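Here the structure comes first, spelled out in structure tokens, and everything after it is commentary.
The other protein chains are all here in position, but one chain of the complex has been omitted.
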């Protein structure tokens, strides 16, 4: 992994009056570009095919100022650094740039180490445990004694997840792939979207900064989230968990205290384990019938569920007196850091 | 129950230029404080523990102007009256203050008698019947001949509800507790949020005032609202109905006429039975496949589903030319009543 010093060196050569935000044209890019415009920052869209441009014809208020073609599979980091670009990581970048991101000679919003802790499910559970979060049990495939979800590594949007109930079923479905076997938890899902700032003087206090809870979503997965319709139709169905979209959600106000403290604990554990997670993150939670939360995954960057709220959410309006998406919040933090001369605190 | 005269006496001593709105820091308090700020009213947050303050650090635009500690279990009504406070009731106050609320020497928004009609399920059904609403059948536990929901008294957020199919199953699960056995209705749920004003000159006309339909929600309950996922995973599940949150909903425009007339009928029945329900209320409805509505519960105060809409809803925008939450609507009514010299009409 490229050193933080190297990134700070690169940053020191930046013309900070002409910063711009670059990201791959997918996942949450419309929101990120739209938010950057609201904050007056320039944007670069990294496209892998010409068709992607056409999407921005449909959504002109979210069109980046410039496109850079990365169709050959390589992000031109040096060219982006010359343009004073900060890379905004999202789920598709994690998949697209892969391990190359570790060595990318370009400032990345947040802490690129967190993306490595997100990619490796065992490290992710280490992080969740260090934060004191309740988690599903992780089982050895040969000791499966209850319903379990089997998950592939990385941010695959749920594709290929499967349910197994025994070692035999596991081995019939998986040939010792690099998967994780998690106990199936009974409850309902909720995905709070946090923004952690080491710079802000407002928000929910953590050891080294402040936390904001900007919104919450539920994922909408095919085919499982309409499986009851299929079953009612008398059609045999094997559940699949491919994320298709997201829907808005508010939770009981009395649960906000738990949601905030879980976010704080995750941010503080990140600080201790690998130097913190400036920027957006998400805890993927199950809430059981006794209103206990279990965390089964952390996304250490902006999540697609924030796309529900490009003009703010039922929570962000209690934080800001203006429409504030997660994309705009990112741009706001970049501006603030620049003004404070502390960009080095929010990138790596 | 303290007399209305006594409350009017208390109110007559108020400095109405310095009214403030007080409520317990839970349920819909963020929305209520946020709405009061928009209307320029002062707010007091009643907290039961120090941790509750921290939530408002996370949501500064919804932070009350002042906190009063009620951790010892007693709301200091006299102190609040000295501060010219009106108490805004919500689901958690109903639970927290309990029967003490009946005698509280403090003006309560709305009509405190309605909270008693809400708490006692038999009286609630009397109210719904008087309004001519279609309701589920109420069954004698020993005559259960179809699937039924068994409900505890009070606003418990659905916790502990259970389904039974026979007297034997009932007695195995419940030891003659103070519960109500309701026929299980087949359909989908919808919760319209009304505001009834005896002062307003606009809105849907009732015998003695005007009604507004400000929004609609669906409740999101653990574990039942993701029970299909659990079942698909081959995991045995016993349904539970603990409310975790809420999601937005619009209904067919052709059903609005029924929704408005049901709200009117409930408001007019309240007028006849116990003097009316100024302020927010909610009908908890099932809509069957023939688009017939059945009411299975009334909440005679603001409901948590309104938390989806702190900046207005797909219905409130047709009523007001500005963002209008239920919390803000309450504050607006208080201001209007003050200006008209009619605060006595909207509190008790």
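Order of writing sets the labels: A and B. Residues in every chain begin at 1.
Definition applied: a contact is a pair of C-beta atoms (placed from the backbone, for glycine too) under 8 Å apart; a residue touches a chain by one contact, two chains touch by 3 or more.
A quick note: this is a predicted structure, and the numbers were derived from the prediction, not measured.
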item: Residue, one of B:7, B:233 or B:249, that touches the chain absent here; value: B:249
item: Candidate in contact with the missing chain, chosen from A:1, A:244 or A:340; value: A:244
item: Candidate in contact with the missing chain, chosen from A:28, A:182 or A:316; value: A:28
item: Touching the absent chain when the full complex is considered, from B:68, B:163, B:235 or B:273; value: B:163
item: Residues in chain A touching the chain absent from view; value: 26-30, 34, 51-52, 54-55, 57-62, 92, 157, 159, 220-223, 225-226, 228-230, 232-235, 237, 240, 242-248, 304, 307-311
item: Touching residues on chain B - with respect to the absent chain; value: 147, 149, 163, 165, 184, 186-190, 202-205, 211-213, 216, 218, 224-225, 227-228, 231, 237, 239, 247-257, 260, 287-291, 312, 314-315, 317-321
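Everything below uses one rule, namely that only the chains that are shown with their structure count from here on.
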item: Inter-centroid spacing, chain B versus chain A (mean Cα positions, whole Å); value: 36
